[in-house]
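The structure is given below, and queries will be raised subsequently.
The other protein chains are all here in position, but one chain of the complex has been omitted.
A and B label the chains in the order they appear, each numbered from 1.
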Amino acid sequence: MKQGILTLSELTKFIELLKTSYKVFAPVKKEEGVFFEEVNSADDIALGYYNSKLPPKRLFLPQCEVLCTFENGQLVEIPIADEKCAIFGMRPCDALALSRIDMVFDKEDLKDPYYLARRKNTVLLSLVCDKPLDTCFCTSVGGGPSSGDGSDIRMVHLGNRLLLEALTEKGESLISSAKQFLKKPKQSDLEEKEKIVAESEKKVPRIKVDGIKENLEKGFNLPLWSAIAERCLGCGVCTYLCPTCYCFDITDEVKGEKGKRIRTWDSCQYPLFTLHASGHNPRPSKTERMRQRIMHKFFYAVENFGRTFCVGCGRCVRSCPVNLDLRESIELITGNKACVSTRK
Amino acid sequence: MEGIETKIRETAKALFSEKKIDILIGHEKGSLVFHSRPVMIRDANDTERLVWNSFCTNNLAVYLPRFFEPKKPKKGEVPPPLPRVAVIAKGCDARSIIGLVRERQVPRQNLIIIGVPCEGMIDKSKLEKLLEGDFIASGSIKDGGTSITGFSGKRLDIKKEQVLLDACIECAFPVVEDADIAIAGTSRKPATEKYKTAKSFSEKSPAERWRYFAQEISKCIRCYACRQVCPNCYCKECFVEQTNPRWVSAGDDLSEKMVFHIGRVFHQAGRCVECDACVRACPVGIDIRTFTQKVAQDVKEMFDYCPGFSPEVSPPLCAYRLDDRQEFITEP
Partner (left out) sequence: MGAEEQTVTSQKVTAQSKNKTDGWKPKVVAFLCNWCSYAGADLAGVSRIQYRPNVRVIRVPCSGRINPLYIVKALQEGVDGVLVSGCHPGDCHYISGNLFARRKFAILKNYLTYLGIEPERVQFSWVSASEGTRFAMLIEKVISDIEKLGPAQKLVKEVSR
């Protein structure tokens, strides 16, 4: 079964069904914002949210993850996650971001077992955006409010019901298992969905990214980098909130004879990131680090993987303490002085 | 507010045309609604970018140490002269600047502090809380009131006093005392009741306090934004990054996060001016204020010291009195 209509009154039972086989994560409203957390019932879900404060990538690439434990010089355990999880209501930009990170962690010759186990054991139900923010720009970077990349099921909120569409085999089998709660979608449902998606796509602000890769290729030594990075504080919030950033650090934590090796998030915006043991730092100031960030996302990634590693979620723009706007930086580079287009 | 903005621009222009400064650090219009952001001006023509409004919350003192880092000149060369920097300073910014002067990070003679009368800054997170999760799509301010419209279309009219930053409501020093140029205007009146947050927290039971501390710190994602925005955190190697000895590991154990925060707050003892830049920078909304204020209160009550004034006075932890309090000493 590939499609289904779930009325919101049945959502509770749907979540209960999911909980029998999966740990269910969904957007939960808290005082500081919306966060992806395990939910016990559909009542906890904030269906009408914009986007979560922290990207749901932390459910696949946790902020701190144990790679192995050891005792008395012997390896004790390599914990590979085997819990089945369902993420209900992720935004398409975040799902697209996961498909970007897949390109790094799931290569032909190099596969990350920890991340891939989580990906394999998770079913993603993404929720189409019907109200983009003024900081969104997914349509300019290869995404969109209804993009299905990276998700197993795409959901659209149509008033009092959700339209579910399976995009992968995993999604199909989930929809089939829940068919008792799902009705066959009517033609009017599908038309309403098209209408919502089209309106949403019009609402997403656009930025001019044409020619960014070429300009970046030529622009390594441009003086504009110091202008862009001047007020940056190197706080790293942009990288921590970015759904496509994946850099990590590996350290050991030892107490007596017992210990564990952990992988934690790291940020290219920290000076220690490229500090050599000799004391030399090839990226000594914020200028080089900011340049590296933009180059990585819009040039190196395109060269290596054929895709931009920015999904236009706007979290970095919204959370930067000094309002360093990635969109402005991009437009400075592409040479366009025009302002970011606003919502109509 | 607008009068002050014009005066700031005129002052800046004059300083450049009289060749008295090389750089001016101020605020400019941000790219999002209700945002202002720091700007570095190097030319008289750019002074039109300067703004002054209720969103100029950034503590600009954080940018100063980087201009005065000692540079090792090549052999035979003379080191370049240190720049002359002007800073648009609110009360809290100025106290941070004096703190940096005291700690010899910044030479006072190279600074021009432009003191601006501050009536308090608006807390955007309070505005968003009033919108109940909605974000601000547009808004305007006039006559002590703020009107905001969320993306959902919901509109609210609020009094500015309701949504000021806690740091501003409890601010005891809104007037810049050591300004080289003082822009005329009315400031907030200093708060009469100091350390309200810390005092009310102290009244809770120890179990409640621990529970709150653990709950807040568990949100931490170790991004170190709090440390980076703080003007006082200018150490080349922070204690959390030292590997020899390893004070704090990188893991997300609650205990590690607590040690980081306890350590950072303790390192601010006698230095923190309660500007709350750390609170605003935190991406997960940790209530850092409740913790930093306690140490500031203790320093004031025990050693009668308030950071941010008189750079020639020794900081409290570099001084002692023979009659310092010692009621906490255990007598067997």
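By our rule, a residue touches a chain if its C-beta (ideal position, glycine included) is under 8 Å from a C-beta of that chain, and two chains touch if they have at least 3 such contacts.
Quick caveat: nothing in here was measured; it's all calculated off a predicted structure.
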Remark   = Checked against the full complex, the residue among A:A26, A:C85, A:C138 or A:C316 that touches the missing chain is A:C85
Message = Counting contacts across the full complex, list the positions on subunit A that touch the omitted chain.
response = 23, 25, 36-38, 58-59, 62, 65-66, 69, 77, 79, 81, 83, 85, 118, 122, 253-255, 258-260
Request  = Against the chain that's been left off, what residues of subunit B make contact? List them.
outcome  = 198, 201-202, 206-211, 213-215, 218, 239, 247, 252-259, 262-263, 265-266, 269, 291, 294-295, 298-299, 302-303, 316-320, 322, 324-326, 328-332
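We adopt the following convention: only the chains that are shown with their structure count from here on.
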Ask   = How far is the middle of subunit A from the middle of subunit B, if each middle is the mean of its Cα atoms, in Å?
value = 31
Query = Where on subunit A is subunit B touching in the complex?
reply = 29, 31-34, 46, 49-50, 53-54, 62-64, 131, 133-135, 230-231, 233-237, 240-241, 249, 251, 253, 262, 264-265, 267, 270, 272, 317-319, 321-325, 327-328, 340
Task = Note which residues of subunit B are touching subunit A in the complex, please.
result = 30-33, 35-40, 58, 62-63, 125, 129, 133-135, 137, 151-152, 219, 221-225, 227-229, 241, 249-252, 277, 280-281, 283-285
